[in-house]
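Excluded from the complex is one protein chain; the other protein chains are retained at their positions.
After this line comes chain A, so read on.
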Amino acid sequence: MANASKESQYIILLQQLEISLKRGRYVRSHELATRTLRLAEKYVQSDSWKNAEEVMQWLENTADRLTKAAVSESAPSNVLKRLIKTVQEDFMTRKNQGRMHTISRLDSDTKVDYSEELPDLRSDILGAILDLSSELENGAESIAEDAEKHINANEVIMTIGRSRTVEAFLKRAAKINKLEVIIVKCGPFYQGKDLAKSLTKSKIKTTLINDTAAFSMMSRVDKIVIGTHTVLANGGLKAIAGCHQILLTAKYFNVPVLVLAASYKLSPEYPFSAEMKITNRFVSPEELIDYKDGDMIDNVQVYAPVFDYVPPELVSLFIFNMYVSTTLN
């Protein structure tokens, strides 16, 4: 009975996650990653698998399933793919116990048979999941630890939109140095105001400007610190709409750009095609056009995409939260 309930537990969690993704109840990537990890944990705890191969198969299938549910959200599949790698490594470690542990190389000749049954694999994987989840929780703080290295006294920092990682970073830096922050509020959500209120509570001098004014203010900015939704495999970013333009302006004025990203944001996805199409999603353009102008809008197409692709050459530095993990390629 206990086994059956454990099995149904993870199935229920998976269904819930899938439904919330499909319905478009988009939440922060962080929450998605946590939920996915919990789901994986439940699966590993249950008895539905016998060997490493089955685990990896399940992980891959689930990753596909969740990606299909919401193409633009890559956090769940990032986490699961990382777990696959972890499982592979744990398997190798267990197998080679006593011998030298080698990280699997691309040119290794031996074909590994993952269907071997290893008794302690379960506890190994559970341990790895625990590590990952603590890494997830402490993501923002560990990134913020680097704050003093990069921000000097009396600097004017510009940030785009609202990112909680950046918020923690700036608050940490403000404890040590005086700094000023310019927040650029970008459509379609215009969340900058919340960030401004939060930063002024921490005694940081804040200015809130429109995205149209970024060009005018750029010459006075010392650094740009932004968060992002995803970091793509070529080093490019999938960030909120408006980032690309503002970072272009930063390049024009030679302002260095720091991107803060937690590990669950790293995706093996490449932007497809020469036109750099990324998996984007569109939201209601109600900010742009009033409903009362409806009859005139018959013949007008209105677009309000949420994400923007930023090519890797516009970013000066990435700051991740990883200190120990070797599982990421």
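Going forward, contacts are C-beta pairs under 8 Å (C-beta built on N, C-alpha and C of every residue); 3 or more make two chains touch, one makes a residue touch a chain; residues count from 1.
The rule is short, and it goes like this: contacts and distances are computed from a predicted model.
Enquirer: Assuming one chain is omitted from the figure, identify its UniProt name from "Myb-related protein Myb4-like", "Dolichyl-phosphate-mannose--protein mannosyltransferase", "Golgi pH regulator A isoform X2" or "Translation initiation factor eIF2B subunit delta".
Expert: Options "Myb-related protein Myb4-like", "Dolichyl-phosphate-mannose--protein mannosyltransferase", "Golgi pH regulator A isoform X2" or "Translation initiation factor eIF2B subunit delta" narrow down to "Translation initiation factor eIF2B subunit delta" for the missing chain.
Enquirer: Looking at A:Gln16, A:Ser134 or A:Ser216, which residue reaches the missing chain?
Expert: That would be A:Ser216, which touches the missing chain.
Enquirer: Would you mind spotting which of A:Leu126, A:Val156 or A:Met322 touches the chain that isn't drawn?
Expert: The one listed residue touching the chain not shown is A:Val156.
Enquirer: Can you list where chain A touches the absent chain?
Expert: So the residues of chain A touching the missing chain come out as 154, 156, 178, 180, 182, 186-188, 190, 196-197, 199-200, 203, 205-217, 219-220, 240-242, 244-246, 248-249, 252, 275, 285, 287-290, 293, 296-305, 308.
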